[in-house]
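The complex appears here without one of its protein chains, the remainder shown in place.
Up next is chain A:
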Amino acid sequence: MICDQCGERPASVIVKQKVQGQMTERHLCHVCAAENHNLNFVFEQDPLAIHQLLSNWFPKQQTSMSPVKKEVAVCPSCGFTFTKFLELGKFGCATCYDAFDSQLENIFKRLHNGNFEHAGKIPASYGSTLKIRKEIEELRKQMQVSIEDENFEEAAKFRDEIKELNLQLEGGASDGN
């Protein structure tokens, strides 16, 4: 069959178009098809959607579990399985991140040029909590050293400071500061 448009080259593309309710069918060669600006390619979905990329990168390993090893990761909060996450390309809730933690490093590395750890903004509330927790950790170590040195007066001082920080942590969590 010869191209409907140029009448020269062999037709290789069938173009079906709905114009005002009327379905038309045209046979075009690849050149005319590419030039035809009225072509309306409607993709049902993005050909490179995230879930398709994920499924290709992590094929079958989770979907076809052997009957012996039935350890499919399931999020206890929303019920998403790791398989569902791969199929959909989306998390169901914040807890999914912990439920699928062991697999995520690989996924993030592929999506973010080898990166898998956050290096940006930290919410103010979280930032101060994080700081206090780190401080407590540090004081605990120092207290341990004091106890080992039998310097109980100093150890008691550290204990009180830790107590104080723990109180701050509880208070901070409740009023969001």
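Everything below uses one rule, namely that a contact is a pair of C-beta atoms (placed from the backbone, for glycine too) under 8 Å apart; a residue touches a chain by one contact, two chains touch by 3 or more; residues count from 1.
By our rule, contacts and distances are computed from a predicted model.
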Look at the options "Multiple sugar transport system substrate-binding protein", "Alkylhydroperoxidase domain protein", "Protein-arginine kinase" or "SRPBCC domain-containing protein" and return the one that UniProt uses as the protein name of the missing chain. "Protein-arginine kinase"
Filtering A:31, A:107 or A:169 for touch with the omitted chain leaves A:107
Looking beyond the chains shown, say which of A:1, A:23 or A:119 touches the absent one. A:119
Contact set of chain A toward the excluded chain (per top definition): 20, 37, 43, 46-47, 50, 54, 77-80, 88-94, 97, 104, 107-108, 111-126, 130, 176
